[in-house]
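Right, I'll just put the structure down here and ask away after.
A single protein chain has been omitted from the complex, and every remaining protein chain is retained in its original position.
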Amino acid sequence: MITLVHVQVLSAGLFCIGLYGVLARRNAVLVLLAIELMLNAVNVNLVGIAAFVDHSKFLGQIIAVFVITVAAAEVGLALAIILRLYRNKGTTNVDQLNLMKW
Amino acid sequence: MENLTANLYLLWPEFLLAGLAFVVLTADFFLPAERKNYLALVSILGLAALIIFTTAFLLNRNAALYGGLILIDRFSLLFKVTFLGLGILMVWSSADFVKRYLSHPGEYYAMVLFSILGMVVMASAGELLTAYIGLELLSFSLYVLVSHAREDLKSNEAGTKYILLGAFASALLLYGISMVYGVVVQVGIPAPTTFEAIATYVARVNSLPVSFLVGMALIIAGLGFKVAAVPFHMWTPDVYEGAPLPVTAYLAVGSKVAAFALILRLFAQAFLPAIEEWQTIIAILAAATMVLGNLVALAQRNIKRLLAYSSIGQVGYLLMGIAALSASASNALILHLVGYGVTNLAAFVAVIAFYNATGKDEVADFAGLADRNPFIAMALTVSLFSLAGLPIFAGFITKFYLFLAAAQADMLWLTGIAVFASLISLYYYLIVIRQMYVEEAQVKTPLSLSWVTGGLLGLLTLGTVLIGVYPKPLVDVIQTATKAILP
Partner (left out) sequence: MELAWLAPALNFAAFGVVSLFGKYLPGKGSFLSILAIFGGFILFGVVLADYLGQKEDTLSFSRTWVELGVARITWGMIIDPLSVIMLGIVSFVALLVQVYSLGYMAGQERFGWYFAAHSLFVAAMLTLVLADNLILLYIAWELVGLGSYLLIGFWYERPSAAEAAKKAFVTTRIGDVGLLIGILMLFKATGTFEMAGVFAAVEAGHVAPGALTWATILIFAGAMGKSAQFPLHVWLPDAMEGPTPVSALIHAATMVAAGVFLVARAFPLFEAAPDARMVVAVIGLITAGMGATMALVMTDLKRVLAYSTVSHLGFMMLALGAGSVPAAIFHLLAHAFSKALLFLGAGSVMHAMHDETDIRKMGGLRKKMPITALTFTIGALSLAGIPPLSGFFSKDEMLLAVFDGLSPAFLVLALVIVLFSALYMARLLFTVFYGASSPEAEHAHESPSVMTLPLIILAAGAAVVGFLALEVGGYEGFGNFITSGHHGFEVNLLLTVAAVVLALVGFGLGYAIYVRKALSTQALMGQFGWVHKLLVNKYYMDHAYQWAIDRIVLVFASFIGAFDRIVVNDMGVNGTAETVKRSGFRIRYLESGMVYNYALAMALGAAAVALFWWLVIPRIG
């Protein structure tokens, strides 16, 4: 039997993997990928809650649809900005983003 | 289930604003190059018309649309008008920058208008998802605006950092929302993500379960990012430094005011019954923010970074208002948001004026400004003194009211830290003032100031003094707004 707990553990796991990716990855595009993973973890959580706990069964799914849409838009925008950075600087390595500090 | 279109007319202001944004955006394609700069005027006039329309239309209406998703009340009205006005000031202050550097001004102004739409939605949101959507709309527009100087490496870097960290923050926020949703829906409360439902849940339970607390913590992290609270503030100095100056000004003022409107509504309408549980942690965050913001500002050599850290410090005082949440704290908070907004904008516009004339933004470059252009120097001095909290300026009365609210809530330790932080801030403001009046300028040529920017600067400086000397009308309006969320 799959219960809410399974789904939430999966969600938390995905979230933490994504978190690790954000913190550890050097390539900006991969950081973005990791953030997407985190957002999808949220979606899993939402759908799971909707399925198992919500009487009306739909609110979580609706929120998930919104999140998917917004995440897609965010990725498009982020890639555009990263692309511009790449065109100007020649690299997407976040370590190289150190023009401004302290 | 409510008829979908029954109350849709109440959203006319938002639709008109969106319409204005689209018009400005598409007009950019069709207009010949010389006419494009009229788009600034179009935006300003459009916004001004919207202010009048919105005030007249919504002044006496109170409604909760779609079961509480969007709240039309005095609170959202106050902020709507504020944001529209802020938009006007933003477009006005960007005029010189856009004319000089951008070939498609319509895109820029459209982004500003969309961001205002996002802010408006944030202030009217009565429910977590709606708030999130407004937040994202605002954020996206800001990401674009920050990266707008396409060839400038600093702008690219700022934009990249902002979007990566912003997306990260929104992921945290969303996870928090999902946790809260999960907890509240389990108890069977209908429309579980509305603030009202959350308040019902919080009032009902004896102690909040761990998953709710984790959810709240993540929501605070996500929103804290937006307002630059410590330790979620680290993007602020870099992004402020790299973004084009008018955008920095807009970030410093607009996104903070919008986010705080949301935070205020969220905490006052959703989390308030459990105030003893979250008061301490917000107070600690406030203290950390105040102290760190002001301490690091001491070491800054670049005026944009200095103002960035100074605004982080100011956020600390605002968080203090949240920690001490009550009717008078809410009044104080909104008053400080308005006063701080005007003052900070004045400071930034002075810096913008200086940058437009010289292209420099280090504190050392301000040497001798008093001789080169006494008006800019005076305006900057007035706004810095106001930020330091000196009497007769807006900063004193707004800060004082916040300190009072915190003292009334028995958090004297926090008030003490706040007063002390205010003292530290005086020091680095004085350094800038000293540069302008005491130091000799390297180059003694007088600085030119366009009528457009000069007029704006004069208006804002006047506002700073006016709020400081005669705050009564503003306070009265704010009190009605507070009654809407804290009856």
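Just so it is clear, A and B label the chains in written order, and each chain counts residues from 1 on its own.
In this text, a residue touches a chain if its C-beta (ideal position, glycine included) is under 8 Å from a C-beta of that chain, and two chains touch if they have at least 3 such contacts.
These numbers come from a predicted model, not from an experiment.
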Which residue of B:F97, B:Y201, B:F225 or B:Y317 touches the chain not shown here: B:F225
Which of B:A48, B:A191, B:V205 or B:I281 contacts the chain that the document leaves out: B:I281
Touching the absent chain when the full complex is considered, from B:L292, B:V432 or B:A484: B:L292
Of A:V9, A:L23 or A:I62, the residue in touch with the unshown chain: A:L23
Interface with the unshown chain - residue positions in chain B: 160-161, 164-165, 168-169, 172, 207, 210, 213-214, 216-218, 220-221, 224-225, 230-232, 234-235, 237-238, 277-278, 280-281, 284-285, 292, 294-300, 327-328, 331-332, 390-392, 396-397, 400-401, 403-405, 407-408, 412, 415-416, 419-420, 423-424, 426-427, 430, 434, 437-438, 471-472, 475, 479
Footprint left on chain A by the chain that the document does not show: 19, 22-25, 31, 94-95, 97-102
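Quick note on the criterion: only the chains that are shown with their structure count from here on.
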For chain A paired with chain B, centre-to-centre distance based on mean C-alpha positions, whole Å: 26
Chain A contact footprint on chain B (complex, rising order): 129, 132-133, 136, 140, 143-144, 147, 150-151, 153-154, 156-161, 163-164, 167-168, 170-172, 174-175, 177-179, 181-182, 185-186, 188, 191-193, 237-238, 241-242, 299
Chain A to chain B touching residues, read off their complex: 8, 11, 15, 18, 22, 28, 31-32, 35, 38-39, 41-42, 45-46, 49, 53-55, 59-60, 62-63, 66-67, 70, 73-74, 77-78, 81-82, 84-85, 88-89, 94, 97, 99-102
